[in-house]
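A protein chain is absent from this complex, but the other protein chains hold their places.
Take a look at chain A:
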């Protein structure tokens, strides 16, 4: 044994390591990725690669037939389904590796960061630090500075505990713990405006009919079914937790906001609803679904219980964006 592998710093195969490699030349990304992949293959570790065309072409040329030994070898474009679904897809693809119980390596290049809506992925990178903390893999995330807005690169440096300094993985000076990062990018938790509508719900039998009648006059028309499902799931959570739910609705700039609150025991878990539901049928999925349907969301434990805010863009805003 020669001690810790050279390309993964102090990672010994236990727990999750999460590195951002920001590069600006093809030579730089080759210098980081190729040894990382070759070392993994040499050690018999499963190696997963989800990357853009340039990185995969480089690996094709350098590895030759050895690309067939990669556990997964997929283009990044095939992996983007929005933040929630994409993290869930990663999670699902990891299940066989988790069951096998061996450490593995991942090269991930989230090229979707540069696409409309793709910036939300930084939140899920941050969530992975907590949700996958016990998973035995090293995730090397590639970011091409030539393609990404500087703000996106800065965000990546805040959500990866480790960065590549050109020679070795080092601690990221910009790293923020998950909860602090999420709170900094989620909608601010300001008081609702004085003018807002509320609906109290206590009857599980008529909950959805009550809600539908109320939402029909307030919803975002093109998203009506998504709004109903998302709000309804949180209402039923509240009814189970506290026996009563209150739904409030108001407009905040480009968004219509729905706040669902209850007087239950409450929790203030910033990553709740970001983490993919685990395998098995018993775990809750309502909050995850609600947050995935909304354009944005945030959650707070309050003195009274728990409150979740779901934000959906105005139809008019959506139309302008599509026309523009």
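One rule holds in what follows: contacts are C-beta pairs under 8 Å (C-beta built on N, C-alpha and C of every residue); 3 or more make two chains touch, one makes a residue touch a chain; residues count from 1.
Definition applied: contacts and distances are computed from a predicted model.
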"ABC transporter ATP-binding protein", "Sarcosine oxidase subunit delta", "sn-glycerol-3-phosphate transport system permease protein UgpE" or "MEDS domain-containing protein" - which is the UniProt name of the missing chain: "MEDS domain-containing protein"
Per the touch definition above, residue among A:233, A:246 or A:262 touching the missing chain: A:233
Selected from A:66, A:145 or A:208 as touching the chain missing from the view: A:208
Residues of chain A (touch criterion as defined above) contacting the omitted chain: 204-210, 225-226, 228-229, 232-233, 236, 239, 277, 281, 284-286, 288-289, 293
